[in-house]
Structure formats: structure tokens, C-alpha cells
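With one protein chain removed, the remaining protein chains of the complex are shown where they sit.
First chain written, first letter: the chains are A and B, and each begins at residue 1.
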Amino acid sequence: MSLLQVRDLHTHFISRNLDNEIRIAKALNGVSFEVSRGEVLGLVGETGAGKSLTAYSVMDLLKPPAKVVGGTVEFDGRNLRDLEAEDMNKLRGSEIAMVVQNPRSSLDPLTRVGEQLIRVHTAHTDTSESAARARAIEKLGAVGIPAPEQRMRAWPHELSGGMAQRVLIAMALMNEPKLIIADEPTTGLDVTVQAQILDLLRELVVTHNVAAMVITHDLGIVAHYCNRMAVMFAGRIVETGDVETVFDNPSHPYTRTLIASTPERLKEGKQKVLGGGAPPNLYNLPPGCHYVERCRFADESCNKPLSLDQVGDGHFAMCTRLDAVREGWPS
Amino acid sequence: MTEPLLRADKLTKHFVTPRTGQTVRAVNGVSFEMFAGQTVGMVGESGSGKSTVGRMVVRLLKPTQGSVTFRGRDIAPLRDRAVRALRSDLQMVFQDPWSALNPRMRVKRIIQEPLLLHSKLSDSERSDRVEEIARSVRLNTDLLTRFPGELSGGQLQRVCIARAIATSPGLIVLDEPTSSLDLSVRAGILDLLQELREETGAAMLFISHDLGTVRLVSDHILVLYLGHIVESGPMAKVFDEPAHPYTQTLLSAHLPADPRTQLHRHLLEGEIPSPIDMPPGCPFSTRCPLVRDECRTALPPMVDIGDGAQRAACIRIPEGSNQVPL
Partner (left out) sequence: MADLALDGAPKERSTIEKVWGKVVGISRRSPTSIIGFVIILFFGFLALLAPLLMPYDPIAANPNLILSGPSAAHWFGTDGNGMDVFSRVIFGSRFAFGIAIPVVIIALSIGIPIGLYSGYKGGNIDEAIMRVVDAFRVFPSIILALAVVAAAGPSLLNVVLVIGILDAPIFVRVVRAEVLALRSSSFVESGLIVGNPTWRILFVHLLPNAIQGAMAQTAVRAAWAVRISATLAFLGIGIQPPTPEWGAMIRQGAEFMVNGQWWVGIFPGVALILMVLGFNMFGDGLQDLLDPKRRSGGK
């Protein structure tokens, strides 16, 4: 049984333009996935595909004009969409923790690091201040921060990007979460620091048996740190499966393009670049497959409603032209 | 031996921070050469000074010390007016195509601006040339009448490249030209650069922190750390047999986008020191797994490795104990 099960999630941006017309941007269009304890799910896709929005929708952190308009989010046996705002608040930061892209901007600049860690814990539990302090020091040590006792007194601006990200991860761990959602956790960090942070994250998944969802556009991270991956395009998951299966045997033409565009594959020089093109207009999406305008294999069948169909063991893809793609793809 | 197109000699750039008055030693004596038609990849982490070097090469920044000899002339001491005349020959493409183009100018005006400033073409000749350039960067000519805000990231970067090649420059500096683009778009831009390089024969200085991309496009690699070149050499040699401990650990931290490649990693601890508090001696001495006492006192010189094409700055190289255990 998965810890988090998201079914058919729809999120829209509803606004009025200067002409007073109501405009609906369909940003998420039926996103379904699950994450279990002890595994890392990688959510990949291009800018605007809805990766971060999926996380914010799950966490109920959307601000108007964005709104979840359909679907279920089941977490540990509860449907989060039925929860009261107060209960959802309790859940966030305790059972589900989030690690975001700009670590320094998510720390309160006027509060010492230790104080922020303690607050996260005491806000969600009845622990005493001193117990929370001991715990904070322990967690800072656990994320590899040297001299954690002294670091408790540090101000956020004294931390480097990598250190700030560690503090954020320590903060996420304060309440022993069951699920960690990491949104581009290493974007903007240097390669050598990125490796440190990702190693830490994976170690936590294994030792604490938590579930993790990593949102990234870097296929290198997915290849080496995730167990399963889900490829998003224009608000839908178009392909999902075990990382090795998807890399060995990409089925959806978008996934194929993505993997063929990695420097490693380009280096092999097997094929010319196939990808590119503008993302589809979210205000006016095609009726069937959203990839249809960029796809060389599209025909009439692509205008019918689609479903995520099984193409292998635990491997699903949303495409009606799989056979044509398999035959026609240059190898 | 042919004369290099560009020779940077002991390039140095120090900034003084406005409020605290501290000196930021961004670039500290960088020397390298570039030949016509060559693509040099410059890699380094943030704070390594790679963008500053790029900006000094095209004289957007004036070096604090050192010289930049371009086509036999030192351009470092030139005044603004003289630099402007050089612009048709020295170009640059910036990281973020969304902010690199004037949002109030139509694409056509953006691309023809360098022609307007540097050539005496008539209006109709210029229009023809703009369309020709647009085609050569595979930009749909319908887009010429649009504003930048109506274009996608990949299209915008093609416009930036079109603008850079409009006057057929001899040298183009590309500062992280693909890092802000999505993967599939990135591949198209890299492909285009490759093609333009063959067509135009321009030398390119390709600045990036992404090792995979640099490996794909470069003939020659420069590895920067804290404003010093720690290693330079032919692409294949540097990637296959990195000599400097920093290059070795940098390459080992790279994640190839293929789950089947085995990672052999030596993870560095800590982070790149601040260019305000430069360590004395070797810039890498604070994190180097092979550090010795001597490393902390004097700056190690660049030494030849093997055939002399590859060079690195590490005192362990002559005795052969420069391999970091992976």
C-alpha cells in the first residue's frame, strides 16, 4: 500500500483579463501517481509542465488564482482534500515536509537557525523547549553540519547555499516526516555540493524509511537517485515506471526526446536532435494528447481522450501511437 | 606555429565591495590562448570567476591587471570608444535569454542592431541580411515581427545567437548559453552552435558549470577554481585523465543521465571558499584530499603533463602522487 496516492488531480488558474473575460489555464489535467515508503520518485518535465504545481496542490499550498478543481490526494489512509485547513496545517511540516529550491529565502532572516528548528518541533508536538533543542542539534549533526551546537546560533545569512539547504533538510526531519517533497533541491548549488545534498537525502530515505518525491529537470539526478520516475508534460504524467526501465525503454515520444537530448546520448551521436518547440497553450489545450503539436507520429487517433496504459512491468505510458513510435524512431 | 586569435595573459580582476570596502579577488592571473575556429570550454563552480573572465575577454569589464591580446593587439587598456569599434569582431551570448533582449524591440530590430551600428548596408540590404541570419539560426522568419515576450526560451536564445553572429565576429563568448533552457531545447541550441562553428569559423569560449554540455562542444578545456586556472588541456585528455585533484573530484561528482553508468566518486567536503578570504598557497588546499603543508604556503605553478598539451597546477604531479582515491 502506497503512502501517498494521487488520483486524477486537476488544478486550474482562474482569472479575469483586462477585457473582463474569464480565463482558465488548465495547469494540471489529471495527474495520478503514488509514492511508497523507502522509495524516491523523480518527477521530471520541462518548465511549465506542472511539476512544482503538483507538489503545491498535494500540500494544499496554492494561492489564488490557482485552485484544485478535481481529484483525490490520499495520504496514509486519509483524503487530504477533505481535511480542514487546521488539520492540514498540522500535517504540513510534521508528517509531510517540503524542501524547496531557494533554501535561503525560506529561512526567516531575523531568527537564529536553532530557534527556527526548535519552533518547527514545538509547534507540532508537546515537547519541552530543551528536548526540542537537543533534537535540533541532533538533526543538524545528522545532515552533516559540522559543530552543530555552534551552528544553532548562526543567522541564516551566515550560511552558504549548501549549508542552508542542509538546515532546511534538518528542519524537514525535526518531526520525523513520512513523506519528503523536494522541489529542485539542488538547483543553483554547485556539482560538488549537489552530490552531498542528494547523498544525504537518499540516506534518509533508506535509514528512516520515508517516502520522497524529488522534482527536478535534471535527468542525471533521476538516473542516480530515484527508484521510479514520472515524466510530466503540460499538466499530465505521460510516462512512469522504474528508472532503469524508462531509461532503457522509453515509450512516449516526449520521454524518448528527453532522453535523447541528454549530453550523454548526444555524445554517442546516434541521432540528430528531435526536440524543442513551444509548450502548448494551457488556455486552449488540444482535446486528446497534449504533445500532438510537437509529435512527428501524431494522427487522428491522438485527438481522442487518452489514458495511462501499461506498457510493461510497472511501466505506463499515455500514447495511442506506441507501435508507430517504436517502429519509426531512429535508432 | 600559428598565432593565437586571442591570448589572455595573467588576467586579474579585483572588485571592491561598495559597503564594506573588502576586496573580492574574482580572477587571479588567468592565462590562456584561443585559436581561430577553436571551441574552448571553461568549467568551474559558481564563484570560480568564469563569467568575469568571459566579460574581460570581450572587454565588457576592464581587467585590473594583465593583457588580452586579440588579433595581435592588446585590448585591455582601450577606451570605450575604441572598444565599440571592436564589437563587430568580439561577441557574447548571455545566460538568460529572457532578460537579454530588449522587451520593447521587435525581433527584427534586435537582430539588425549590430548591422546598423557596424555596417553601411542600405535598409533593404539589411532586411535581406536579417532574414538570411534568421534562417541560419533556424528561426522562423514569421517571428521577426514579434516582440521577445511572445517567443519561447529556445527561440529567444536563437535570436541572441543571431544577433551575436550578425557581424561575423571572430570570437564569441557564450556564458552558460543553455543552462536556463529545457533539456530538449538545449540539445537544439547545442546542435546549432556546432553547425555555426563549422560555417563561420568563429572561435568560441563556452562557459558552463555543466560538464556534460562542455564535454559535448569543446576542443579544449579550462578548469577554473577561485579565479585560477587549475588545469587546461585537450577535451578528451582532461575528461579521461584529469590531473588536478580538483578536476578529478569535479568530474567524479558529475551525474551522467544514464542509470547504468557506475559512479566512482570522491565527495568533497565543504564548499568553495569566499574570494574575499582567499586561502594562501593553492586555492584548492582547503578542500583537497591530498593536501600537504607545502600546498598552503605557495601558489603551485602550472606544470606540463606528458606531451605538454595538458597542464595543471599541482605540486604532486611531478612525483605522480596526484591521483585522488575514488
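Keep this in mind: contacts are C-beta pairs under 8 Å (C-beta built on N, C-alpha and C of every residue); 3 or more make two chains touch, one makes a residue touch a chain.
Computed from a predicted model, the values in this text were never measured in an experiment.
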**OP:** Could you list, sorted by label, every displayed chain in contact with the chain left out?
**Re:** A, B
Subject >> Hidden partner chain, touching residue among B:Pro4, B:Gly41, B:Pro114 or B:Pro300 >> reply: B:Pro114
Subject >> Full-complex contact with the absent chain, from B:Val43, B:Cys160 or B:Ile272 >> reply: B:Cys160
Subject >> Omitted-chain contact residue, chosen from B:Val40, B:Ile75, B:Leu101 or B:Leu226 >> reply: B:Leu101
Subject >> Interface with the unshown chain - residue positions in chain A >> reply: 16-21, 24, 284
Original post:
In the complete complex, which positions of chain B touch the hidden chain?
Top reply: 58, 60, 84-85, 87-88, 91-92, 94-96, 99-105, 113-114, 117-118, 160, 163-164
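Here is the rule we use: only the chains that are shown with their structure count from here on.
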Original post:
Just curious, how far off is chain B from chain A if you go by their C-alpha centres, in Å?
Top reply: 31
Subject >> Touching residues on chain B, where the partner in the complex is chain A >> reply: 45-46, 152-155, 182-188, 190-191, 209-213, 215-216, 249-250, 253-261, 263, 265, 267-269, 271-272
Original post:
Contact residues on chain A for chain B in the complex?
Top reply: 46-47, 160-163, 190-196, 199, 217-224, 243-244, 247-248, 257-267, 272-279
